[in-house]
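Now for chain A:
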Amino acid sequence: MNEFVQEIQARFEVLWSNPQRPDLMQIGVRQVNALPLLTWLKSNTGYFILNHFSAVDWIEDGEFQLTYLLTDYAARRSLMVCVRIDRAAPTAESVHHLWPEAVTYEQEMFEMFGISFPGSPRQGVDLLLEGWEDIPPMRRDFDTAAFAEEAFGFRPGRTHTNPRDRVAIAFGQKGFLHDH
Partner candidate 1 sequence: MSLKNALAPFGIWARALARPYTIPVEDIMRAPADRYRGWHTNDAEACIGCGSCSDICQNAAIDMVVNRDATKGDTGLRPMVDYGRCCWCALCVDVCPSGSLGLSSEYTWVDKDPEVFRYVPGVDKKPWDDDTKGWHGGEWDLINHDRVPMSMLPGETRGQTWAEVVLGYSEEEAQREAARCLECGICTAACPAHMHIPEYIGAIRDGNYEQAVNLIYETNPMPEMCGKVCTRRCEDVCAHAKQGEPVAIRWLKRFATERFDDLREVIKADVAPIGVGKRVAVIGGGPSGITVAYYLAIRGFEVNLYEALPTLGGATFFGIPKYRFPMPSLEKQVDMLRGAGVKLHVNSPVDAALFEELRSTHDAVFIGAGLMRGKAMRVEGEDAPGVVNALTFLLEHHLRNNTDSDKVSKEPVVLPGMKVAVVGGGNTAIDAARVSLRLGASEVVISYRRRKEDMPADWEEIEDAEHENIQIDVQAIPLRIEQTPDGRLDLIWGPAEMVADKPGARPKPVLVEGVENHLVVDRIIGAIGQGPNLRWLSPEAQGTIADKWGWIKVNEDGMTGMPGVFAGGDLVNETADAISAIADGLRVVQGIPRWLGLQ
Partner candidate 2 sequence: MELLLQILWSSIGVLIAVAYGLLTGGIVRKLFARIQGRVGPPVYQGFIDLGKNFFVRDNISHGPMFYFGPALRTAGGVGIFLFIPAIVGWAPGENFSFAGDLLLVMYFMFFGSLGMALGGSAGGHPHTPIGAGRGLSQMTAFEVPFILAVIALVADTGSFSVHDLTLAQAGGFLEWNLLTHPFAAAAAFIAMLGMNGYAPFNVVGAPNEIPVGPMTEYQGGFIATLGTGRAIFAIAKMILFMDLFLGGATSILEAFIKVFVIYMWSVAVAAVFPRYRVDQSMRFFLGWPALIGVVAVLLALF
């Protein structure tokens, strides 16, 4: 796999590469190089199957990572192309012209992460969340449990007592180093 990364490096800038398994290589490229690289992979190499296409929310870095999983079935090897995009204005180039099946992935990512792919045919059409009004739910700053409680509510009538609190109250646990 390393030779293949060298081959890519000769044409495009590879930021980092990380062999995950003997048959799975992960590389990172700049966003400007992503579409040319994918086009080149699709047309000139065996990696012309788009197996999976998804996003990761790196909220700490302020970035989304788009991961294209391409597979060379003849060689039984896969290549993961990772592209970091800005989280504040997440826009990436659509690859639906290369792989028609990418449309569903792009539609889903728009809905779940808010990443837009200008030109993608079903962009903005609801796939799973009809009439969603909150921030996209797969973003990590979306609090699922709080949303569920607020939007749907739970069946009332449940009470929970923390065992520690109960013991502390029953036996009068105090602290003497601080005034409470």
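Heads up, the rule we're going with is that contacts are C-beta pairs under 8 Å (C-beta built on N, C-alpha and C of every residue); 3 or more make two chains touch, one makes a residue touch a chain; residues count from 1.
Regarding selection, all candidates are chains of the complex that A comes from, given by their letters.
Since this is a predicted model, take the numbers as computed values, not measurements.
Peer 1: Taking the stated C-beta criterion, I'd like to know which one of 1 or 2 contacts chain A in the complex.
Peer 2: None of the others touch chain A; the one that does is 1.
Peer 1: Could you please specify the touching residues of chain A with respect to candidate 1 in the complex?
Peer 2: 155, 157-168, 170-179
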